[in-house]
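This part shows chain A:
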Amino acid sequence: MAEIRSRLALLSQNLRYRAHVFPLPVKSLVSWAEGLGLARGGKTILYTGHLYQLLPYLRVLREREQGFVRGRDWLSRLAPVLNPWINVSRLAILGREERRLQEYYTGVLRRVVKLLRKCGVEPGYLYEKEYYPGTLAYDLGLEGVFELQARRVVRAFREAGVRTIITVDPHSTALLREVYPQLFPDWDFEVRSYLEILFQESRHLSLRGEEGVYLWHDSCVYVRYLRMVEEPREILKRAGMEIREPRFSREITRCCGGPAETLFPEKAGELARARMEELSALGPGTVITLCPICHFNLMAVSGPDQRVEDFVRVLRLEE
Partner candidate 1 sequence: MKEPRLGVFICHCGGNISDVVDVEKVRQAVEGAPGVKVAQTHMFTCSEAAQQEMIRLIREHDLNGLVIASCSPRLHQETFRQMARRAGLNPYRYVQVNIREQCSWAHPHHPGEATRKAVALVKGGIARALRARSLEPIVIKTRPEAMVIGAGIAGLEAALGLSRMGIKVHLVEKEDRPGGLLRDRGPIFPTDQKGRELVEHLWREIHRDANIRTYFRSHLCGKEGVVGDFRLKICRDGEEKEIRAGAIVVATGARPHTPQPGEWGYGSEGVCTLYEFLLHLAEHPEEKPLFYRGRRVRRLVYVYCVGSREPAGEKARTYCSRYCCTAALYTACLVHSRWPEVTQVHLYRDIRSYGKYEKYYRRALGYGSVFVRYSPQSPPEIHPGGRLRVRVRDLLTAKQEIELEADLVCLVTGLEPVHSPELLEHLKLPVGKEGFFQEVHPKLRPVETMADGVFICGCAQGPRTAEESAASGLAAAAKVGALLLAGEVKREPLVAEVIEERCDGCGECVAACPYGALELSGDRVRVRESLCKGEGACVPVCPQEALQVRGYEHETIKALIDSLAEGLADA
Partner candidate 2 sequence: MGNELSSRYDCVVIGGGIAGMETALLLGDMGFECLLVEKEASIGGKMILLSKVFPTLDCASCIATPKMAAVQNHPRVTLLTYATVESIAPREDGRLEVEITRRPTFVDPSRCTGCGQCEKVCTVARPDQFNQGLVARRAIYIPFPQAVPKKAVIERRGLSPCSAACPAGLKPHGYVALIRKGRLERALHSILREAPLPGVLGRVCYAPCETRCTRGKKGQSIPLRALKRFVAENLPREERFLPEKKIPKKVAVVGSGPSGLSCAYFLARKGLEVVIFERDEAPGGLLRYGIPTWRLPREILDQDLEDIKALGVKIVTGKEIRSLRSLREEGFEAVYLATGSLKPRTLGIPGEDLPGVYAALSFLRSYNTGKPPELSGKKVAVIGGGNVALDCARTALRCGAGEVTVIYRRDREHMPAHSFEVEEALAEGVKFLFRRAPLEFRGRERLEEILLAEVRLGEKDETGRARPVVDPSRTETFRADAVILAIGFQPEAIFRDEGFSYHPDGRLKVDPETLATNVEGVFAGGDCVTGPYMVANAVGAGKRAAYHIYRYLTGEEPRDIDLAPEVGRGDKAARVRLKAPVAYSSVFGENPVPEQAIEAAGRCLDCAVCSSCKECVETCPAGAIDLNMKPQKIRLKAGAVLIATGFRLFDPSSRPLTGYAHYPNVITAMQMERLLAPTRPYNAVLRPGDGKVPGNIGIVLCAGSRDQAAGNPWCSRICCMYSLKQAQLILGAIPIAEVTIYYIDLRAFGKGYEEFLQQAAGMGVHLVKGRVARIDELENGDLVVYYEDMEGRGGVRKARHELVILAVGALANPELRKCVREDLQLDEAGFFREIEPVREPCVTSVPGLFVAGAASGPKDIPDCVLHAGAAAAQIAAYLRSLGSEGA
Partner candidate 3 sequence: MSVKILVFSTQNISDPGVDLAGSSHLPYSPGVVVIPVPCSSGIDPRWIIYALEKGFDGVFIAADGTDCPYLEDCTTRTGQVVARAQEMAREKGLDPRRIRMAAICSVCAEAFVNHMRNFEKALQELEHGK
């Protein structure tokens, strides 16, 4: 009980006072874009929603917690009290595994940019002016801080002259599409998922997939919030790739457990293992995910010989 309360308070404080989920240096969120030459702002921007960047740090937290199982209650009780004054970022020093993960997700984001460019889209980027969309706060019912955060996000869009927002993860897409317009009566941004752009343009691109057997995991948010079922499949089909799907696929896909990560990490692991089992029952192959949270969770429970790959990492563009 108390745990839920303290965690909610922690999240609330971080967002309220730091505008971020974790107290992290800005660099850790924008460094993925180094050297890509993305314009600062512009009419069309890529909005990362920070999910890919945050996940390695989430891993740190989780590892820490598992390391201090006994002290957890103590810590969690104390954390909200200390948090406003102490920058916890020192806790978030990445280990080897996390660094590898960070590299992987950096690669994902960079490949998205590459694919977009192939599609003839040259997105801008807000760099340190890009804010976390507030998904977690919204989902957990912390409406006050969510609104605060959302206003920051929208202000940044307006200041940069943004018209079209290209998203890379389903959670941010859904939030920007479903919730933001309700909050802001003057909301007039176009929100497009990179998948939609890719789907539209892939007809004219020569896509190629890596050979192999692919096991498909739909993201709950893509299929049930955004009703995006066929687009990614069609892209793969055009790349000549075939996928295998478990019974619980498409509209009835099963959750990877990710959303439980914040409050019930054991539950998250349990669900991820169950899902992974369903997928591996299809035979050996590479699991494809479309959402960073799915990737993170399924990977965490995958065996040494199981590959879990983000959608963009299995696509190749013929040069």
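Here is the rule we use: a contact is a pair of C-beta atoms (placed from the backbone, for glycine too) under 8 Å apart; a residue touches a chain by one contact, two chains touch by 3 or more; residues count from 1.
These made the cut because all candidates are chains of the complex that A comes from, given by their letters.
Fair warning: this is a prediction, and the values are worked out from it, not measured in the lab.
A.B. asks: Which option touches chain A in the complex, given 1, 2 or 3? Just the number is fine.
C.D. replies: 2
A.B. asks: Can you list the chain A residues touching candidate 2 in their complex?
C.D. replies: 247, 250-252
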